[in-house]
Every structure is written in C-alpha cells, then in structure tokens.
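All protein chains of the complex are present and in place, except for one that has been dropped.
Which chain is which? They are A, B and C, in the order written, and residues in each are numbered from 1.
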Amino acid sequence: MRTNAARVAGRHFLQIPGPTPVPDRILRAMDMPVLDHRGPEFQRLGRRVLENIKGVFKTKNRVFIYPASGTGAWEAALANVLSPGDKVLMFETGHFATLWKNMAIKLGLEPEFIASDWRTGAEPEAIGARLREDKNHEIKAVCVVHNETSTGCVSPIAAVRKAIDDAGHPALFLVDTISSLASIDFHHDEWGVDVTVSGSQKGLMLPPGLSFNAVSDKALAASKNAKTPKLFWSWEEMIPHNDKGFFPYTPGTNLLYGLDAAIDMLNEEGLDNVFARHDRHAEATRRAVRAWGLEILCRVPEHYSSSLTAVMVPEGFNADDFRAKTLEAFDMSLGTGLTKLTGKVFRIGHLGDTNDLTILGALTGVEMGLELSGIPHRKGGVQAAMDFLVGQARNEARIAAE
Amino acid sequence: MRTNAARVAGRHFLQIPGPTPVPDRILRAMDMPVLDHRGPEFQRLGRRVLENIKGVFKTKNRVFIYPASGTGAWEAALANVLSPGDKVLMFETGHFATLWKNMAIKLGLEPEFIASDWRTGAEPEAIGARLREDKNHEIKAVCVVHNETSTGCVSPIAAVRKAIDDAGHPALFLVDTISSLASIDFHHDEWGVDVTVSGSQKGLMLPPGLSFNAVSDKALAASKNAKTPKLFWSWEEMIPHNDKGFFPYTPGTNLLYGLDAAIDMLNEEGLDNVFARHDRHAEATRRAVRAWGLEILCRVPEHYSSSLTAVMVPEGFNADDFRAKTLEAFDMSLGTGLTKLTGKVFRIGHLGDTNDLTILGALTGVEMGLELSGIPHRKGGVQAAMDFLVGQARNEARIAAE
Amino acid sequence: MRTNAARVAGRHFLQIPGPTPVPDRILRAMDMPVLDHRGPEFQRLGRRVLENIKGVFKTKNRVFIYPASGTGAWEAALANVLSPGDKVLMFETGHFATLWKNMAIKLGLEPEFIASDWRTGAEPEAIGARLREDKNHEIKAVCVVHNETSTGCVSPIAAVRKAIDDAGHPALFLVDTISSLASIDFHHDEWGVDVTVSGSQKGLMLPPGLSFNAVSDKALAASKNAKTPKLFWSWEEMIPHNDKGFFPYTPGTNLLYGLDAAIDMLNEEGLDNVFARHDRHAEATRRAVRAWGLEILCRVPEHYSSSLTAVMVPEGFNADDFRAKTLEAFDMSLGTGLTKLTGKVFRIGHLGDTNDLTILGALTGVEMGLELSGIPHRKGGVQAAMDFLVGQARNEARIAAE
Partner (left out) sequence: MRTNAARVAGRHFLQIPGPTPVPDRILRAMDMPVLDHRGPEFQRLGRRVLENIKGVFKTKNRVFIYPASGTGAWEAALANVLSPGDKVLMFETGHFATLWKNMAIKLGLEPEFIASDWRTGAEPEAIGARLREDKNHEIKAVCVVHNETSTGCVSPIAAVRKAIDDAGHPALFLVDTISSLASIDFHHDEWGVDVTVSGSQKGLMLPPGLSFNAVSDKALAASKNAKTPKLFWSWEEMIPHNDKGFFPYTPGTNLLYGLDAAIDMLNEEGLDNVFARHDRHAEATRRAVRAWGLEILCRVPEHYSSSLTAVMVPEGFNADDFRAKTLEAFDMSLGTGLTKLTGKVFRIGHLGDTNDLTILGALTGVEMGLELSGIPHRKGGVQAAMDFLVGQARNEARIAAE
C-alpha cells in the first residue's frame, strides 16, 4: 500500500456543473473583516450590488438577494406570487425541474408536469398547447428551467414567452437560471420573465450562499395577493430596506463583498465575451465527446448547454465507477448522473472562471479516465478539442490584428 | 475641508452585538477553493461539522445547519413544528422577540405576546401562569429569546422550562440563542429545549450565512404533523442527506470550512473559558457605565447579558448622534437602539473573538465619544474597567502559579 | 493549573517598534499567485513600484528595492559607495547605530564613532566639528540613524546636512530611515541625503523582506569607484534591469504586490496626514508616560520620536519582567531594551497602520501591566491620553465642519 502523490499535489480540477472554481480575486475580496450591516459603509456596498446585479440579469427592475443558497430562491419565487391550491405548469426538463415541481407540491401548489425524456429543453409548443386548453386561466404560472443542470439542455425562453403570449394566457412566467446566469445569454426584461431565479455559485463565480429573484412589475403586483406563508423569502419585507441599501435581516456580508467583485470582473471581461467563452468551451467539449465516440445526452443541438455537457456511457458500464476512478487517479471531480440518469451519464462542467488550458486539462482527465475504466472509446477527443480551440485562437488573433 | 486620518488608518472597532469580528484563522479557512459538495472530501467535512456542532449546543440530538442567515432558522423552527392557526406563547423581551412574533403572524400562527418593558429577560412566572390557564392545551409552543440582542437582557431558560413543567403543559419550547450561543452558557438537552435557533455571526465568530436548529425528539415527532408549507427549511428533507454527511441542496461550502475551524477554536479555548471571558468583559463594561453615571437598560442584574450591554442616554440627548460622532471620530461601530428604543440607548457588543485590550480600547472610544457629544457623564469609566480587569488578571496569574 | 482565556482570544496587540501590524488590504494583495518575474504583467508592476516608491522618499532620483530585510540595505549602502579602508563618521545614537558601526568594521571600513548617552538624536555640532578637523577629507561618509529604534530619539537630518555643508566637507551623507520612513517626515532630495536606507516592515506596513536604497547622483558617481566586493547589493547590476521594470535576479514578487498596495494606501491617506497621525499618537503616549510618573528615555523634546517611545523603569525593577507579564496577561508585545538598556527600558511602538482606539487599548495594557508588575507609578496615564486625543478629535471635527 502506498499513497499516490498525483492525487494530492497541485490544484484540484473542479469540473462539476457548479459550484465552480472561485477566482482568487473574489476569495480575497471575501476574506475581509465583517462590516456593521447597519452602518454607512455597508450601505454603500448594499446600494452598489443591488444596482449592479441588475445588469447581469438584463433587467431594469428589482433584484432581490437572499443570504441563502439557490433552492431558497426557488421557494421565494413560488411563495411570493402564488397561493396554496394554485395551479402551475412546469416542464420536466430533468432532475432539477422535478425537484422544483416537488417543492411546489410541498408548498401546497398544484403543479402540472409536462413529461419529457430529459434529453431536450422545454418545448414551447407543448406549453402553448396546454395553455390554450386552459380557457379559465386556472394556471397561474409557467415554470421553466433555463439550463437544466442534470442534462445539459437549454430551454428556449424567448420562444416559451412567445408561446404564452400567443396563447393569450395571463400566467406568470418563472424561470430558473441557476446554472445559466452569467454563462449563457439571458434577458429578464426583453424575454418578459416575471421571476428569474438564480444563485451565486455557478456563472457568478462565488461560493454558494447567495441567491436571487429578479422580478417584473407583474410579479410584484401578484405578490400583494399571494397567500403562501413566509417571512424570510418575502419581497415585501425586502423592499423598504433595499431602497436604502439595507436588508431586513442580517445579510451575507462577506458573500456580498464577493458579489461586488464578481460583477466587476464580469463587466471587465464583458458579458458577451463571457458567453462566447462558454460557447467555445462547450463546443470543444462536444467535439471531444464525439471523437471519443460517446453520445451527448442532449439530443437537440439547438438546446446544447454552454455550461455543461452530459455524456452517456455505453450500456453495461457505470458512469459513477468511471467518475470515482478519475477522481482517484487524476484529482478531478465530474458531475454525477442524477436520479434516473444515475450511472448512465457523467457531466462535464465547463462554466464559470475557466480558460482553454484548464478545459483541455480536464478533457485529458476524461480521456485517461475512460481508458483507465475500460469504457469503450476512441482516442483523439483531446486532439479534436485542441484542433478546434487553436482555430478559435487563430481567429481571435486575426481579429485582434485587424 | 480635510480628511481625518484617524478615521481610515488602523483596524475598525466592530463593537456591535454581532456580527462579530471574524478571527483571521476562520477567514483564512474560508478563503479556500470550493469543494464538490457531493464528493468524498466534502462528505468528511459534512460529517465532522454535523457531529461537532452538537457540543456547542450541549446536545446529543440532531442539529440542522442552514445555508441561510439567522432569521431563516427562526422560520425553520416555527415551520417545522407548527401548523397555520396554531397558538404560540411568546414573551416580549424586546425588538427581536417582537420580530419573531411578527414572523409567527406571517406564517399564519396565532401568537400571544406577554408584554414587558424591554428591560428584563422573560419571566417564568408569567409564562407558567398563562400556561396553567390554558386548560385545553391550545398553546402549541412557548417561544423565548435567550439573549435579547436589542436590550442586553438574558432570559432564565432553565426556569422557563421548570415553569412549563410545573404547569404540566405539553407545549414545545423554542429558544432563540442567536446572540448567546458560544458566549453565554446554554444547555439544549439539560434544559429541555425542543428547538434551539442560532446563527453563525455572533459567538461562533463566523460571517453571517449559516443558521441552526438543534432539536429534541419531541420536536422531531411534532414535525411529522406540522402543516406549514416549506421545503428549504424542512427537517424531513435534511435528515436522509445529513445522515451521510451531505445536504439536500447546495450547502454554504466555505462557511462550513469556517464553522469547522470555529468549533476547533472554541474547544481549544474551552467553552467554560469562553463563557468566563464574556462574563469578565461584560462586567468590565458595566463598571465603566456605572462610573460614567449612565444607566444600564437591563434593570435585573440576574438578567445582565454577557454578550452586550445596552446603555441609556439621558433625556434630551440622542444616542444615534453619539454613535455617528463616535464612528466618525474613532472608527468604532456601536449598536443602535431599535424601534421603541431608537435614540434612547446605544449597545456595546462585547462578544465573540475579543480580549481585554480590545474591550478597553472600545470603552475609551465610548468615553471619548460621550465627551465629544456633550452627553453628561463622569470621567473614570475606563479606569473602573481597568481596575476590574487588572484584578481579574492578578487572580488568573495567582491561580496559574498555584 | 488552567489556561487564561484572555491570552488567546482576540487580536494580539503588536506594539513593538516594528514590524508593525500589516493591514488586511496589504496581506490580501500579497496572498495572490506568483507572477512570471520576466513577463509583461510583472514588468508593469515593477515599473509602477519603482516609480511610485520615490514619492515616499521625496526623491526624484532612483530607489533600489532589495528582496532582503533592512540590514541588507545597510550593507548595500556602505558597499556601494565605499571601499575597504575608507573612514566613515558615525554617531552613536543607540543600539542600531552601534550595529551599523559594527557592520562597517566587518566590511573593512574604519568607522569613527561619536559617543553619546543614547538619549538624544545625532548632534549636528559634534559632526560639524569633527568634519572641520578632517582637513584632508579622509572621512568618506557620514552615517546617521534618522529614528533610532532602540531609544526613540530622532536625529535632525536637515541640520546634519547643514553642518556638513558648513564644514565644506565632501563626505557622502548616509541616513537610516528604517523606522521613520512613512511615519516621520523625511526629504531625501531636499535634505541632500546621498543614500537613504529603509525597510518594508515599519511605516510601509509590510511584512519584513524588502529593503531600500534611495540614492543621489553623487552616490551613484561614488559607486563607480567603490571597491567593496558585492553582487547581490550592487546598484550597477540593478540599473539596466530596473530601467525596464525588471530586477537582475528573482525579486520578492508577493512583497512587491504588497508594496504597490501600501503606496496606494499612504497616498490615499496623504503623507502629511500619516505624519500627523503618528505625531498625535506619540504625544498621547508621552502624556500617559508622564501621568504615570515614569521617565521618557529621550531627554531632548525636539528629538522625540513619533514612531516609538522608550520608557525607563525605576531602579530596582526589570522592564523585561514587566514585558513578559504584560504579554502573558494581556497578549501585547512591547519592545525590549537592547544591549546597555536591557531591563532598563521598554519601548512602545506607535507606528504603522494604527488608530486612536488601538493606541489607547495598548496604553491600558501598559498601565495594567505596570500594576500587575508592581512597578511604582500613578494611575491616570490612559486618562491623560484620552483627554489629549478627545481634544484632538474635537479640533478635527471643528476643522471638518468649517
């Protein structure tokens, strides 16, 4: 028996689809003394983050910030605009959509769940069709996951909006962007979303612990009549405090320092560049997967996720064995298959603060892990990804030189 | 116009009754890469903190850890054991007891609030009397704040327990220890508390962002039938995950690193030493207040808080003006008077990771701030505190030498 | 036997005359990945700090930065402008002047040491007199310590310059500002200093590990002919690299990040405000000492140091016993008496990143330590310091309001 030095030296490769690696600049921003959350210095911070976070959601309206991880913001979204007994239409994009549906049940709502095979994003046609049937407008809200973290499929939010409008249905539109915000383009206002749910630990590059509700005027109006009991999640409690840069109870002070830094970093890079970077890494990953001869879980190319890629392992092999061997041998964490995908897929996270060489390093880990685990595959995945990325770099260099 | 250098150089004196100064060791423990919250390394951490936190609450039962600030744990306590329409008996120790009562209303409960003048802890006799009247046992829970952060009064929890028992009443006993845990002795099991609520940002010396429910078997049993809608706060969701060292949704990873370090630090110092240190600093502070000729808000010496001291300013003077001047001139934050105490008191926090010289430095800031603000007082407060502390140090030295 | 909790909780009071407490902002700036010291990003940093450090020395000429602690910069100053056998005139201000003299001997120089009682700064008259005697200009350099860290006496550098000029003597003028730079006003160019020696760990608020030589054209010219063997300390090696923002060998990368931040902080506060702050804290400290009835070592008020105050303990008492007891009881480090002052004085550092309440906290530690140690003194030192500082704060507030 001996220890394998390769496992402990160097930096862990955290290639799960979130939490994502936190940049040093953000960790250091958080590594600072706590401020008096009722004092003037905190107030300046509070005003700044409450204002600046809007740009990330592409909204001019309010964004509420909770000192709680993302599941809390799901609950906040439902609890603020709905009442026990309300019908909601949800789309089964995968594990997380299912969890959100289960939460709705726990909160006393009556979710209707449009089934799917976990290999696409939400289908606007199906949603539109159901809404058109709902002549009495009993459905109070449509809930869709933008990027389904369990499958790597993206729902076409603008098209869902259009389907709701085309059906002439007044339902509120709630969207979960936990694993897409600041990774995949999203427009809260332009796409007519009423409540956008998000969290700190993915594209925002922070540790878990903050979550968000971006809201529309229609959502705020609906919240006046929503009867789900709540206080911690209550927007009504937040508003008068937020208006002064404060919060109704103790906020996540140090995570807010980090958020302040994260927004600066996103703006310095430019959101469009951030999205392009995610697109590039996703495409490189998919090229590797195809070169290995493995199948991408998402079966609709238009729905491919730029945050993560879920990869199917051949019948007779267990993705979790592969993940365990890869972790053991190469100190890399990959995402597991969830519930009905257990053992059948592994997920490669390529979101957050990362770059070409890190993604390629991760892909070498996958390729070697496949080899170690005896999963049938062809070599050449990393080579395919390199070929793509060097081409992209050449284009960049050409554009920069012009 | 000029800048006052004294205001920006050096270390801020954070003398509010929480959040408290976070020790470097804890901040550095948190300043580390995020782990895969479903991986084996996280699992070891999860198991360790879930086990070790029990010692701080002095319980052998479960403690639930929320990735949310303290108000969330209030909501969790109520939501897990009560149903809309349930009667709860609460005691008006001050601002925070009032907020908790208001939360109960928002959650659809029917709180009965035993009024008080905000100058004492809860009164066991009054609680016992009310319970004895409740022949039909309509009151489902008694809710008491252990250390009322707005007033600096401590409720005699063991005596309240006895009052409930003496009344032969089956109500659950819920206690808020947000500003007492790890500062003032508390015994979850021995005192028969059913749900103890707490938070990370006071005696635990962490930034805000984690909160706790320590529970009894009776509380767990009650939770099976509680009908308040919830998911994020649900103990039932937590249990199967916690049993494996995990959490049902993304936990506050980096705050858990800090919690792990904080528990180590408390154990290294020894909880009894921690309490004795808080007692000593509280007594030093009160001696200063008396020497200044000012009045301590808490009018029952047995209820004096070791976490903070609320000090009344004479009629005709505004405590917030004094606080603002002190912040401006000496870079020290003091606690404000809340709601009906606005302008009438200021609060000196002396809890968390601190020591004699820091407390004395803070008291010099108060004494000079009183002078600057023209608040009538006698000199000699700092001298009185020094006389006490040097005596304590002499005793320590004598004991150490024996 | 038991542990004394007061000793381990809270923040250590580091009241030695350097190293000084490093602000969080500087520690965090240093807590960053190492850069390629031959790459473009480092080059920008190198250029910036090499340029910006000049303002702190008040020079337009070069400042050399060594990746070595302060004693190294002493050696660099001597080795770059002198040759074995050269005579140098040094003034015995105290322990550090003596060490520098001993170094000169080790380097093969022939120091002449003007004796003194370690209770004043250097005396321009004595230096001028000696130089006038030196008709053949055998003395090649005059070496003076600006702030003698062992005694708390400041030498009048401008007056020494004038004495050299009045004597019509061509000797180089070398000044040690290790414990005065960025604490006590200093003008390298205006005062005609040829080599100013300094270090990172005092007024610059950094950990130890960087040191400096600010030079004049005359010193650079002299360096062409200096024969003391050296390479690491050689200015000649530095110049071509520094001109491009680089260094001739591996620089202290992370300390340079800290230096970059430190210069920003000094400029944000304003050097004049920094000096005024140090003056204020020194005066507060002296008032405390006088109120205690103890004697300040420095016997010439014009030579009082704003960086530290050395305090004499009465005959029959040992300052180091007092220091040990104070450290044990109150977790505060004070400076020891060095060589011939051993046991006779203790030194209170009041330089670097500090503020009124920290200084007052430190003075409470001294007053209580005197009490604990049985050193005869009157109470009231802290009170005297507070009376002074509150007056200063009132003046500040008045000026700010105008």
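Following the convention adopted for this analysis, contacts are C-beta pairs under 8 Å (C-beta built on N, C-alpha and C of every residue); 3 or more make two chains touch, one makes a residue touch a chain.
Remember, it's a predicted structure, so these values are computed and weren't measured experimentally.
Checked against the full complex, the one of C:Ser234, C:Thr285, C:Ser306 or C:Thr364 touching the unshown chain is C:Ser234.
Across C:Gln43, C:Ser69 or C:Asn318, the single residue that touches the chain missing here is C:Ser69. By the touch rule set out above, chain A reaches the unshown chain at residues 1-11, 13, 21, 23, 31, 268-270, 273-274, 276-277, 280, 325, 328-332, 353-358, 360-362, 364-365, 367-368, 371-372, 379-380, 382-383, 386, 389-390, 393-394, 396-397, 399-400, 402. Contacts to the hidden chain, counted on chain C, fall at residues 11-12, 14, 16, 18-22, 27-28, 30-40, 66-72, 75, 79, 84, 102-103, 106-108, 199, 201, 207-209, 228-232, 234, 248-255, 327, 333, 336. Residues 24, 28, 31-33 of chain B touch the missing chain (whole complex, contact as defined above).
The rule we apply is simple: only the chains that are shown with their structure count from here on.
As for how the two copies chain A and chain C face one another, over half of their interface residue numbers coincide. Taking the mean of each chain's C-alpha atoms, the chain closest to the overall C-alpha centroid is B. Farthest from chain B in terms of Cα centroid separation is C. Annotation: 44 Å between the Cα-based centres of chain B and chain C. Computed from the mean C-alpha positions, the centre of chain A lies at a distance of 35 Å from the centre of chain B. Mean C-alpha position of chain A lies 53 Å from that of chain C.
Counting partner chains per residue, chain B shows two or more touched chains at residues 11, 21, 31.
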